[in-house]
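Other chains dropped; remaining ones untouched in position.
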Amino acid sequence: MEMDLPAVQAFLAEHFPQGYGRVETVGPLTARLRLAVGDEHLRPGGTVSGPTTMGLADTALYVAILANLGPVAQAVTTNLNANFLRRPPVRDLIAEARMLKLGKRLAVGEVTVFSDGDDQAVAHVTATYSIPPREAATA
Amino acid sequence: MEMDLPAVQAFLAEHFPQGYGRVETVGPLTARLRLAVGDEHLRPGGTVSGPTTMGLADTALYVAILANLGPVAQAVTTNLNANFLRRPPVRDLIAEARMLKLGKRLAVGEVTVFSDGDDQAVAHVTATYSIPPREAATA
């Protein structure tokens, strides 16, 4: 790993101040984030919105790549696929991210999203990231 | 079609006051939305965030279903797949949605997202919706 938890948190605080969620752990090919759900994340009927869930999952994979490759490589999301499994209640969301591939040009990972205190997933997300070449950044 | 443009706009204003974008047109199996991009939609480097783009696309398909089936059926997103094609500049986003299938239990549609004034798409989204039975709503 290239960055530990405090280094990742400091990087995000500087570059993504309005980001989704707080990083709880980073590990080899993994990251875990928690989102304190607020009014801005809700949908009528008392459920967390889909874009909130997708934004949290996307951030969790971005963090896993960042921690493992370091800040030199700014990963860009090229594909995101989300399956919504259950309506999340109004509680913290937990995203458990795991990279399936961390190549020179492409990274692919999966995220399972839970409601705090419940072990049944509310959503499952896979996403692909383009890793720009170090000298340039065109895709 | 079950609802015309003013009926759709009134329904959204009442039920989704914090929603993504303004409905410009609805038609048989189609809808077109515009999002006035603000600071809350941006990412560092001056680009519109992925969750904003996905939220707009999801809303556009929801609107196309609503206009064609009416408010009796509350469609629930079960799958969303987004391909991000180009970095969107900081301009209005336009979402052109089209249903590919509008069945009794499932609806599937695609959305092309453009930056205002540019004819190259910035993103392409497909999504599936579960249409609850009229008497009950369990999936």
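The letters A and B name the chains in turn, as written, and every chain counts its residues from 1.
Quick note on the criterion: a residue touches a chain if its C-beta (ideal position, glycine included) is under 8 Å from a C-beta of that chain, and two chains touch if they have at least 3 such contacts.
Just so it is clear, the model here is predicted, and its values are computed rather than measured.
Novice: Shown here are 2 copies; how many are in the complete complex?
Specialist: 4
The rule is short, and it goes like this: only the chains that are shown with their structure count from here on.
Novice: Which integer distance in Å separates the CA centroid of chain A from that of chain B?
Specialist: The computed centroid separation for chain A versus chain B comes out at 23 Å.
Novice: Name, in rising order, each residue of chain A that touches chain B in their complex.
Specialist: 15-16, 18, 20, 40, 43-44, 49-52, 54-55, 58, 76-84, 87
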